[in-house]
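Below is one structure; the comments refer to it alone.
One chain of protein is taken out of this complex; the other chains stay put.
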Amino acid sequence: MAEPLLRVGGLSKSFGALRATDQVELEVLEGETHAIIGPNGAGKTTLIAQLAGDLRPDAGRIRFAGEDITALPAPARSRKGFARSFQITSVYRDFTALDNVALAVQAHAGHSFRFWRPARADQALRAPARAVLDEVGLGARADVPAANLAHGEQRQLEVAMALATRPRLLLLDEPLAGMGAEESQSMVRYLATLKGRQTMLLVEHDMDAVFTLADRVSVLVYGRIVATGTPAEIRANPEVRAAYLGEQE
Amino acid sequence: MRLGRRRIVLLALVLLFAAVPPAAALLGQPFYVDLVRRVMIYAIAAVSLDLILGYGGMVSFGHAAYLGVGAYAVTILAVYGVHSALVQWPVAIGASMLLALAIGAVSIRASGIYFIMITLAFTQMLYYLGVSLDAFGGDNGMRLPMRSQFGGLIDLRNGTQFYYLVLALLVLAVLLVRRLVDSRFGMVIRAAKSNEARTRAIGFTPYPYRLAAFVISGGLCGLAGALLINHTAYLTPDLMHWTRSGELLFMVILGGIGSTLGPVLGALVLLVLENALSSWTEHWQIILGPFLVLVVLFARRGLAGLLWREERDG
Partner (left out) sequence: MNLQLVLEQVLNGAQLGVTLFLMAAGLTLVFGIMNLVNLAHGSFYMAGAYLAVTFYRWSGSLVLGVLLALPATLLVGVVIEVVALRTLYERDHLDQVLATFGLILFFNELIAIIWGRVGLFINLPGWLSGSIDLGATFSYPLYRLVIIVAGIVVAGALWYMVTRTRLGMLVRAGATNRTMVAALGVNIRLLYTLVFGLGAALAGLAGALAAPIYAVQPGMGDPVLIQAFVVIAIGGIGSIRGALVGALIVGMVDTLGRAFLKPALATLISAPAAQSAGPALASMLIYLLMAVVLALRPEGLFPARGH
């Protein structure tokens, strides 16, 4: 069997006495859609931060595409094909949706020490950006400043920006956060179209979405992965049920 | 050529400035040529500062240092008999860029408060250095031996010729910064200012770009320094005093941060105001101080924001 695209081993991070991440083992295979679920306070945010390169783990290794990226900062990870979207929408509010995505394209188009040509007239950036916007369904809103987009559209923009970098792995941090029922379904439908051709690591609370999209699910409780398996296996797992007792589904 | 609103205003400003020497001659008031020339020189410095401040979000309290380096470079070369502007001015720019590189390398990695403090401290360091350079006037300063020479093409002793040279350089500076800001390079700087986490997440490492912007900004300000010393013809370390940096920052804010012409307007208003106030009372700073505070508190978007609600570089 081929080496997993992402392999996390023994990842640990403590804040004082609090073990936010406790010997986490995680694998994401190429082409897989892998979800991470867990009750509130399980340490998902800390784990994401370490995967994305915003936080240094105390121990453990992260291997991506056969390379040890544990010490790499976030921009370097992105350049290696690791893209992420943010749980709390983090786009360029003063720039249009197209500008936003074009910047993501630009980040992966070599160095940016180009001082003369106006970036907004650069078709090498604008055309691919437009294509990605169309793909996620924001094509008509390309020229709207990001701050003026509806919340659901901003979440779409988050995904678009991540996709525009042509990632090998797409890390989606609660893509459905704050979305209403209709918007959520729309996003899930879209993500389903990515299944198979885009490796995804999905962190989500919304169980319907998780069970629709995920090939495999890992459950994070108190910083530890307590179970990994197909959605059906996880559903039936007594430990998982116990952890979620009292939690809404 | 599509004439956007911005271009119209720039054109109008250029025409206005261009009309000053003949108007002053007509009115028999050569003083205005002097004043507006000084405004334009400071405007170049303010434009350079706006590049990193308005677009890059880097609050440099140390830009006076580059004015000083530019001025000292020209003077020191002049003392050693090198008077050609074609040597002096590139040296002034180059020296400023080197200094900006050195200071930037140490400061830019630092977070907001630190960056301000550090740039302030380095400027003061250069001030003290200037004060201790007895060979070049020390505390009291010294006269510039001879103005920069253009080999007969332009005579800087001719107030009007010098004036138009400065005007041309100001226009170039504004156009240059405009280009930079709209280029791929400029977009990275602006993105990093707008949302640093996002910028890193998509794959940019802001540091080298910020450093480059800092260096370019320093170089342009060094040019302003070379112009300034030719204007005042008297070198003094006061050029590098940190309060000068504060004035430059104010010009940018007053005019409208992150707007093309804001710094120019800011320089105009601040210098004219200082001029008017200081001729009225010796204690003009007690009026200027609170005025500045009020501008910060209530007119944060500056003149550009008040006058025509320019959408912030959409």
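Note that the chains take the letters A and B in the order they are written out, and that residue 1 is the start of every chain.
Everything that follows uses one rule, which is that contacts are C-beta pairs under 8 Å (C-beta built on N, C-alpha and C of every residue); 3 or more make two chains touch, one makes a residue touch a chain.
The model shown is predicted, which means the values in this text are computed figures rather than measured ones.
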{"item": "Neighbouring shown chains of the undisplayed chain, as defined at the top", "value": "B"}
{"item": "Touch criterion as defined above, residue of B:Ala121, B:Leu176 or B:Leu273 at the omitted chain", "value": "B:Ala121"}
{"item": "Selected from B:Thr75, B:Gln88 or B:Ser107 as touching the chain missing from the view", "value": "B:Ser107"}
{"item": "Option touching the unshown chain, where B:Phe61, B:Phe162 or B:Phe185 are the choices", "value": "B:Phe61"}
{"item": "Interface residues of chain B (partner: the chain not displayed)", "value": "53, 59, 61, 105-107, 109-110, 112-114, 116-118, 120-122, 124-125, 128-129, 131-135, 242-243, 246, 249-250, 253, 283, 285-286, 288-293, 296-297, 300"}
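The rule we apply is simple: only the chains that are shown with their structure count from here on.
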{"item": "Chain A-chain B separation of Cα centroids, rounded to whole Å", "value": "44"}
{"item": "Contacting residues of chain B [partner chain A, same complex]", "value": "179-180, 182-188, 191, 194-195, 197-205, 209, 212, 312-314"}
{"item": "Residues of chain A defined as touching chain B within the complex", "value": "52, 54, 73-76, 78-79, 83-84, 86, 90-96, 99, 103-104, 106-108, 112-120, 122, 125, 145, 161-162, 164-165"}
